[in-house]
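First, the structure itself, so that you have it in front of you.
For this depiction, one protein chain was excluded, whereas all remaining protein chains were kept in their positions.
Then we have subunit A:
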């Protein structure tokens, strides 16, 4: 072949390479000395101009693996040597690959052909902007002819294969990086989309069309069928393209009015979940996809085949059927400007057309699961659900419902409801253990419901028929789940619990059910009340021998679903009464008759029964209590003294016309029934229930965690609720018990921390500052006093190590920690007093418990939280007290831990010990970082006062103490190293002048860790190191130009015995950075920070830089590479009018230069 690059080796050499490679491949396959074999293959990949050899192997080797490797080597070498190949060479390589795949289209071992085709695609892309248009067209014309079937179906297949590789090479997600910047890939992406994509689609379509006729006729060969399904799959792939051009093409603002009337939604961006996306190819595609009857053709084709193969249960999973369905789904997800602005008419027609076809896949609802049980694959049904999901996403709820009406006497929602009923029943009945399709199908169906009903305002209006269907569906859901709950009641509560794969998954399902329930809330609220009361009544007429377990489990499930129906989760947001519940119940005129009020009261009354010890013992199992507490926590957030109750107005998302009827009495009832008066009574009940779960359920950690972390937190969240709370006798009892009684000490100590936090948080509701602080003192005073007592005991040394003493100290520390976390401006003063009171006690205890890692950790964590909460508020004197305390803490910790080796017989205990050390160090770093923040955030009034502590000074002292503890071993823990490098880079950036003052050892240590950080896998950490080096070098450069000493002696730490730092630090980093850029697989996303670090280094060490460059150039033996490298180096420093300053514009120029440099050199040097 003409234009094949490189010199032609002689025949003997070719043959010997072939044999070597074949031998290597076979030994890899047989796992004999794979390292050696890999070396041989890599050497082929890295050799210069291996093209003739590779071609020889491709054409002559009998071993597919060897051919595969040869193809890969062509790709690698060509990308690497791209700059040195002539245009003729490049084209020759591409054509060779292309022809190879075509010629060998029918050969076995398709993966070799695939690889060759992928290499061709890669090379085409690499040269996309080098070739003139005519050359590209020439290449593609050949492919087109192949695809149209001139050379038979095997070549057709190979042609589609090549285009498939090409398209995936051009889509950002699947492209090969090739060491080129993102910009290049973006341009390729756009160029492909504008110029070729549609054409490719049409080629594939005509290839498919030819085959289809023969397939339908029944005289198609197997390979024709293969081509057809391949073509359909390729079309599917094209429609998966991330279209750029269309979204900006049309402004939707002018047809906003159409939107509402037609019901087609233009605002949706994506199909949520299930990894599918909407297809927005833009108006250019109109003729190809819509006006040419393409959709109808495809639908008919599928329907015909389906008819023909209806008796074959396996047919539904055949590639042809699968690709056809995938393409149909993709067409169903079409949206955007491909449709003309005709008020959605065409779009609606398109959807109805598809719906009329896919309806056969899912109808009639009760038959479908039946046939699945008899062995038919579920894939068609699932695809049908996916199509419905696309439609639901693209249309308003009303339009979605109406789509089916032209085909059936009922709406789409009715069908959806019937389908969901079937699937839910199948899912809940445990007989079908093996059938995973129920959960997959249910997921999609519920997602459709969530899409349809999760909207706001007009878009989710439902017809009466739909409301009835929803209500019907909800009844089915509840009944089947109650049945399943009752059946599963006696199972052990373990992870295998089939209902709750995980809590979040369960909550998602329940949320969808709740939306369905809210669609017909007027009937469902009453329905739930009825079910709940029935079961409650069952418990009340108890007799001794009756086993309540099943009823308890039913109640448990009812509480969960009711909680979801009545309230939204509202993580971190202000929770409002759900819109559907506010807007419903128009006819209700009496508060006590309001179904939601009735339902709420029935649950609260039920929960109150748990206060009776007799009842509690008999019926209120820990699990049931968990559900009650969970329910109450959510209910409190939504209904208890709602924020807008006083105004009688709810701020919902602005559709004002509806707000006119705001004075609707039913809405007022919802907001007032748990208002001030009733609210207090309810609040009191809830506090008493909480106290009883904390004291009467010993050891039930999960329940108590719910109480401390969910319910009590919800109670103190809003200030006006809190105001009533602190006035309650029951709350004061709880606080008193916490402060003075022993009983709560038996709770898990972590929960004691949460409890302390909640109790202290409540203090901020007092209007008077002094009362707030007094409340905290009363609460925490006994803790500090007790801790000080312990530390002052004469026999401390003897008793301290006892388990009970340690337990007590741990509990107290956790409580102090909880209180510090609750620090607020109003209580800051008393919390500081609390911390101040225990400072010396803590130092004593730290010394005493130096061998008890759990206590040490708690002390450190207390300091972290305390500093975080307090530091911003403190004046100079308090700051210095706190900072001194922290330094003492660091010193004691450090003196006890430096050089300590702990060993154990057991490896797991050993790794535990290592993990403990790591946790300690993280806490120390957090402490330092928190102290740092004083410089950034300072609320104290007298920050300028003379004698205030120099934070930078403190940090460096701290760093002196901490750095020796941080071994390179420990920096392998990702979180620790992240914290550490964040701190170091922050310090170097903000206070470089302090570096010079560090002693030699610490400085060298920091440098060594930076050196370590450069080799880190995590790009984030490398980035931080680059920033640190940038700061260091910039500082040095500025100092030097100002004629000062700068880093001084530290810069010359050449005494390292291992020769690592023979030269000055900056020179060392310069060399390191250049090596990183040239010889490692440098990540382009770091180019910016690398440029920032390199510029000052290079300015500081001009001579060194020149020498290094020369060194690199001298090492090059290949003159072509050498010249390219030399010009790249000179361009790096001379183009763009780079000056020798470190200001922003100059840095920016250098960033650009480096980017060009990297693009130019990447690949060339990586193998030298």
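Rule of thumb we're sticking to: a contact is a pair of C-beta atoms (placed from the backbone, for glycine too) under 8 Å apart; a residue touches a chain by one contact, two chains touch by 3 or more; residues count from 1.
Basically, contacts and distances are computed from a predicted model.
Between the names "Eukaryotic translation initiation factor 5A", "ATP synthase subunit d, mitochondrial", "COMM domain-containing protein" or "COQ3 protein", the one given in UniProt for the chain missing from this structure view is "Eukaryotic translation initiation factor 5A". Contact with the omitted chain, checked across A:242, A:701 or A:1102, is made by A:701. Between the chain not shown and the residues A:749, A:879, A:985 or A:1009, the one that touches is A:749.
Annotation: of A:798, A:968 or A:1019, A:798 touches the absent chain (contact as defined above). Per the touch definition above, the residue from A:313, A:489, A:538 or A:643 contacting the chain not shown is A:489. Annotation for subunit A: contacts to the undisplayed chain at residues 488-494, 549, 552-553, 556, 621-624, 697-702, 740-742, 746-750, 782, 785-786, 795, 798-799, 801-805, 807-808, 851-854, 899-906, 908-909, 912, 916.
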